[in-house]
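Of the protein chains in this complex, all but one are displayed in their positions.
Labels A, B and C are assigned to the chains in the order they are written; within every chain, residues are numbered from 1.
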Amino acid sequence: MSTSKAVETMVLAISETAISNESYFCELDAVAGDGDFGFSLARGFEVVLDTWEQLDRDSNAAFLRRIATIITSRTGGTSGPIWGTAFLRAAGSLADADATSGGPSDAAAALRASIKGIMDRGKATVGDKTLLDALVPAADALERAAAENLPLSLALERTAQAARAGAEATRDLEAKRGRASYTGARSVGSLDPGAVAVALMTEEIARRLVDFESIASASPTSEEPT
Amino acid sequence: MSTSKAVETMVLAISETAISNESYFCELDAVAGDGDFGFSLARGFEVVLDTWEQLDRDSNAAFLRRIATIITSRTGGTSGPIWGTAFLRAAGSLADADATSGGPSDAAAALRASIKGIMDRGKATVGDKTLLDALVPAADALERAAAENLPLSLALERTAQAARAGAEATRDLEAKRGRASYTGARSVGSLDPGAVAVALMTEEIARRLVDFESIASASPTSEEPT
Amino acid sequence: MKKFVNDPKQFVPDMLEGLALANPGTLTYDPASNLIMRVDAPVPGKVSILQGSGSGHEPAHVMAVGPGMLDGACPGDVFAAPPMDYVLAATRRLATEAGLVYIVNNYTGDRMAFEMAQELAEAEGIKVRTVIVDDDVAVDNSTFTVGRRGVAGNFFVIKAMGAAAERGADIDEVVRVGEHVNSVTRSMGMALTSCTPPAKGTPIFELGETEAEMGVGIHGEPGRERVQVRSASEIVDDLLDAIVSDLPFAAGDRVALMVNGLGGTPISELYLLYGLAHKNLVGRGIEIARNYVGEYCTSLDMAGASLTLVRLDEEIDELFGAPAAVPIRVF
Partner (left out) sequence: MKKFVNDPKQFVPDMLEGLALANPGTLTYDPASNLIMRVDAPVPGKVSILQGSGSGHEPAHVMAVGPGMLDGACPGDVFAAPPMDYVLAATRRLATEAGLVYIVNNYTGDRMAFEMAQELAEAEGIKVRTVIVDDDVAVDNSTFTVGRRGVAGNFFVIKAMGAAAERGADIDEVVRVGEHVNSVTRSMGMALTSCTPPAKGTPIFELGETEAEMGVGIHGEPGRERVQVRSASEIVDDLLDAIVSDLPFAAGDRVALMVNGLGGTPISELYLLYGLAHKNLVGRGIEIARNYVGEYCTSLDMAGASLTLVRLDEEIDELFGAPAAVPIRVF
């Protein structure tokens, strides 16, 4: 067994989004937090990219477990444990799943497992103005798409739209968790940086996986995506 | 014996000029110095005004000696010793002088004594970009006016003009003494704050003594100056 | 950005390297986990004490390592809790058979990293306990679910626990001492300016030329309210009102008073504040038995200050007076 092209593409999309938005994410975090979100995230994901060729590729689960370890070892702040746990739980979910299917429902299950991990770790819930406010609607959309038997590309598009809408909606929320919560009502009116990151990442994933049929795919159905 | 109205008016003119220009003098000193000239000067002269009624008025010399003591006790920086010494030497000169004359030549002698004191104390000379560059031309003008037997008011006007010209000319000088000297050639182009203070003070003295005939006068010849 | 820095990403390691080079006889530095530790740690038989936290609060906490204080500190990047791996590596390195206590300021990221590390360390048979510090009265404990923040009062928790550990207290006793000190410690800070993290390069927030932020957090988090700059006396009175009424402190109490600079405020202003705070407290009948004026827990280059009060009892007073040594020194 080995990694699938689709999962590698997703991780690449997440990593590159984290790195190319480092300053933007810091700016977002500076509004009601401490301005380091982009920095913390980028320091972990740049190691992912730097060690990309050497990463464990025995299976998607092993691959994601390795990503989790890198994040846990390199990313500080709240984001280290949160994102590390998310990758670890996704790895566990894929290890359990029927690796030959790899349709939207497997992806949804992995995302659901990540969400549960984040909630266990950080004690936040939907509405607390965290990345969960983008992730949970995204998982819901993905599950609905799976139930409707939509193709992966369409399912991912719906997922990204839901994440974006969730992220935008954090603007109206008062932060109940994380550093932004110290500002109380003053946090209303600003976007949650974690939720925005999730939106941008799911959008990038949808773009890059438009030609894939399954997250287990070894390669896109048509040409290499640009 | 007691103080003359003219000498009291001069000291008042100097004191009030120092206080009303506190910020301006600080700004001037900030260009190439450390920005405290106005503050230092004002702290001394405000005590002169605060204790005005209680000052020793046995004679002009005693009066000026008391001013010197106040400056020495309250004014710090370079200005304390410089201005304290100036008043002390002026007092000495007036004590020696024929107190009944009090014409421009007595005033010139007092100013010359102040200058000598400042030079002894601070080791500066004309052209070093200090208050001497206003004081020395002023004393020269006053002496010339005395030689020409000009009335006091006209003599003081000439004095003020010379002081102002001297102060303006410090703009082209490179500082050789005081903190401004540390900037070397970069001090060229800025006015010396001490010289500007001297110009403003002599101008104010000329204005206020326009109706006096002698620095020994008990009162102006016509009305009280406004 | 106006800072002494080479590669902003290397700010923390570069600072730690300088700290280690300046203290070769007393500190050991492990770059792999940002770990600054006592040169003689782990001290056999002694309970070890480890602090993490983000960087940017120096001298907290890497410069609070030494006999009678911390055995080690493994900070994260500026304002970011350390990665869990750093904590775990430091735990393995510092633990003794008497055990290891974490001192953790109450922030989500710090708590998670230390909890994860504790779980894993305990699985390896290491005895670990955690003391949470939450002395900041600016953030109301009941309204916000994350609880109060840990700020400059942290110094006193370290001091007391360090003294107890040094004289051979067991792990339960060291934890008890820490929790006891934390329970009688209250702080509040205010900012005159924002601060600029080296990697961000611009201020975390904007304060107008006449604005101040009351109750600011040590990471530049906004505080209770934005106010117009006021006199030093009014600032001290506001901070002490909030602090004194919180515990509450009362007439007859003996206290330790800390005036802590946030990084950009000169020591002259801190002593001016001390004088005002001293007189305010004496006016309330509170006796200042110990005082601390200087920088203890900063926010990079922020101009501002915090006040901390600790209600002293015989035990705490004695622990505060015990000998200790840290890299911060004059001679």
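One rule holds in what follows: contacts are C-beta pairs under 8 Å (C-beta built on N, C-alpha and C of every residue); 3 or more make two chains touch, one makes a residue touch a chain.
Fair warning: this is a prediction, and the values are worked out from it, not measured in the lab.
Looking at the complete complex, one finds that the omitted chain is in touch with B, C.
Of the candidate positions B:Gly77, B:Pro137 or B:Gly166, contact with the hidden chain is made by B:Gly77.
Touch with the chain omitted from the figure is made, among C:Leu273, C:Ile286 or C:Val310, by C:Leu273. Here one chain is not drawn; of C:Asp110, C:Glu221 or C:Asp301, the residue touching it is C:Asp301. In the full complex, chain C touches the omitted chain through residues 2-6, 11, 14-19, 21-22, 55-56, 58-59, 63, 159, 192-193, 209, 212, 229, 231-233, 235, 263-276, 278-279, 291-295, 298, 300-301, 303, 305, 320, 324, 326, 328-331. Counting the whole complex, the residues of chain B in touch with the unshown chain are 23, 26, 30, 32-36, 39-40, 43, 72-82, 84, 121-123, 176-184, 186.
Everything that follows uses one rule, which is that only the chains that are shown with their structure count from here on.
The touch graph of the protein chains shown belongs to none of the named shapes. The chain with its CA mean position farthest from that of chain C is B. This structure's chain pair with the greatest number of C-beta contacts is A-C. Averaging C-alpha coordinates per chain places the centre of chain A 76 Å away from that of chain B. We define each chain's centre as the mean of its Cα atoms; on that basis chain A and chain C are separated by 33 Å.
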